[in-house]
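Shown here: the complex without one of its protein chains, the others still in place.
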């Protein structure tokens, strides 16, 4: 079965609507391809998104604010994000002309370098903490990344 | 299967309708392609009134605010309030030494005077609009009453 | 000083009066309609009493219920705010009859200024310049023609009992006079119950400049400088500022003296505003006097450091003003934007609804007068004023920049507001240069270019 990707912008949009409505405690919207349930908690929003054949994914957003791509932004039973441990510039390869450390579809091992973050003129190698398949690289090469930003998603059930 | 986008304006509109209806606690709408469920934040005074059809409807008062003594504050299948049609002083009798128009337990007929409200030196006789038994007089004699304040409750099932 | 005061009003002005009373140590009674049970003025007052159903005629204009409440709760004064009963001489008289102080001028002063033609005659006699025109009401077409010939075209036909642009017609040629008289009379009769009309020379592109005055019962009358209220739409003020831009201090002083003369001429007491029309050559003409506190009074408070509502209550209690003209010093510049629950993209249609989020601006030089809060449901029965944002700056530039900043950070979700409109005005080059006139919005603002409010980022 092919992996279906969530439309993250849709999820963010629904969460934003729930967040901006102080009267609303829970919101559920459902279309033939996607169902999103939002349950609000004090100070934030808890959301569950599911696709017909998929497992639920918890999504946290910021009320009245573009959903940050923070460490808790995307996680699930089997999708583990690699997050930025510092602020800096994200590089997929050690040098501009070198091959990327990993590409989507690659299997990574714990401790394997998956990218570099340059901060204060220092190049910091970022390692995967889990074994699995890189299903998505979320950040463009040479982009600035925030602390905690999800850089890529690793599917730990893949082999 | 093609990816369908949520109509965000539709979701917002449904939330707005729910928010603007203080009587509504939950709202669910469904079309072949979209289903929206809204559950509102609870808080404040909660009263339960029955609709003729028999389905309970949750009614929320203003949080952090005394429950209004208005006509909607107390209602039910069979209890009908007599409310003040003007601001003034509530009197149970025509004169200080006269017997009260009605007492708890009395049966009243439509059009029967049940009390007087003095406003601008004028004595206004207040009539019951229904037939039933006066089960409770809510205001002390010679007290000021607001517009719409419930003065007494009449049980229309009594005979 | 009063012990307990009833506020016969709602919305931001009711909140404003409660604030003044709290600072004066006066207990407050709020009255409210069924639609205003959760209103802020009800929450802030010491006591609150429901006076009727939502319709204003049965609640905020319901004199019997208001007076009953006043007597039942033992108040010794009533503040009418603006609108509703504020300029009703009958209400003011009833208060007098039952020995409750009406916080406003004597009924006679209200009555004179309520009749435009009578006011005009009185002002002329007092040496306050008026626009050339008819002496009193015009009875027929030939009289109107005669006057038009002497003051010259264009002329304007106005209703004696008028206001808000109804019963008004501009006439450019003698041929159009008859029809103008007919339609204006019909409109005036429908709107005010009186078809009495008068004529004035029409001043093209005038500015609306008004003077805040304060008068006590000891014959002290002072003015607190002038406000420019030229930014209007359909005769509704939208943005006001003090001092008026591009005007010399000497001119404001002359306006102020004329306003004080006007107040003396009708034995005025309380706070009031004398409105002038100012033409392109700097001539000014008496337009009307508002015998009440005005929406835009805060801009004057910001530049003078006074509290006009507190002073208004103080003089109503018979006290002396305590400040004289020499004490009044204008500092810096202040602007007010009226934030209405209206959609400027759809012809400013009123948009009641629930305010889902409400984060007012703050920081230096920003004042907010509002009765709204997060979760507030705007009732559809009353006017659409939701909040007044007033900014102060050391000069006009700073006041404008600060207003821009304040409006950008003002978060109101759930209902459209006039904020995008105000941002357009603030960014307009003519406005920035102080080139304002009562048809500024028509002439300089293209409402069709109003885009949805830009996101914060």
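Things to note:
Note that the chains are named A, B and C in the order they appear, and that numbering of residues resets to 1 at the start of each chain.
In the analysis below, a residue touches a chain if its C-beta (ideal position, glycine included) is under 8 Å from a C-beta of that chain, and two chains touch if they have at least 3 such contacts.
What you are looking at is a predicted structure, and each value in this text was computed from that prediction instead of being measured.
Only one of C:358, C:382, C:421 or C:437 touches the absent chain when the whole complex is considered: C:358.
From the set C:191, C:408, C:426 or C:447, the residue in touch with the chain omitted from the display is C:408, counting the whole complex.
For the chain missing from the display, the contacting residue among C:134, C:370, C:384 or C:428 is C:370, taking the whole complex into account. The chain omitted from view is touched by exactly one of C:305, C:318 or C:380, namely C:305. If you put the missing chain back, the residues of subunit A touching it would be 22, 42-44, 62-65, 68, 70-71, 86-89, 119-120, 144, 146-149. Of the residues in subunit C, those that touch the hidden partner chain are 15-16, 19, 22-23, 40, 43-48, 298, 301, 305-307, 309, 331-332, 357-360, 362-370, 373-375, 392, 394, 398, 401-402, 404-405, 408-409, 411, 456-457.
One rule holds in what follows: only the chains that are shown with their structure count from here on.
Comparing the CA-atom centres of all chains against that of subunit A, the greatest distance is found for C.
One finds 38 Å separating the Cα centroids of subunit B and subunit C.
With each centre defined as the average position of its C-alpha atoms, the distance from subunit A to subunit C rounds to 55 Å.
Separating the CA-averaged centres of subunit A and subunit B is a span of 50 Å.
The set of subunit C residues that touch two or more partner chains comprises 354, 356.
Annotation for subunit A: residues touching 2 or more other chains are 21-23.
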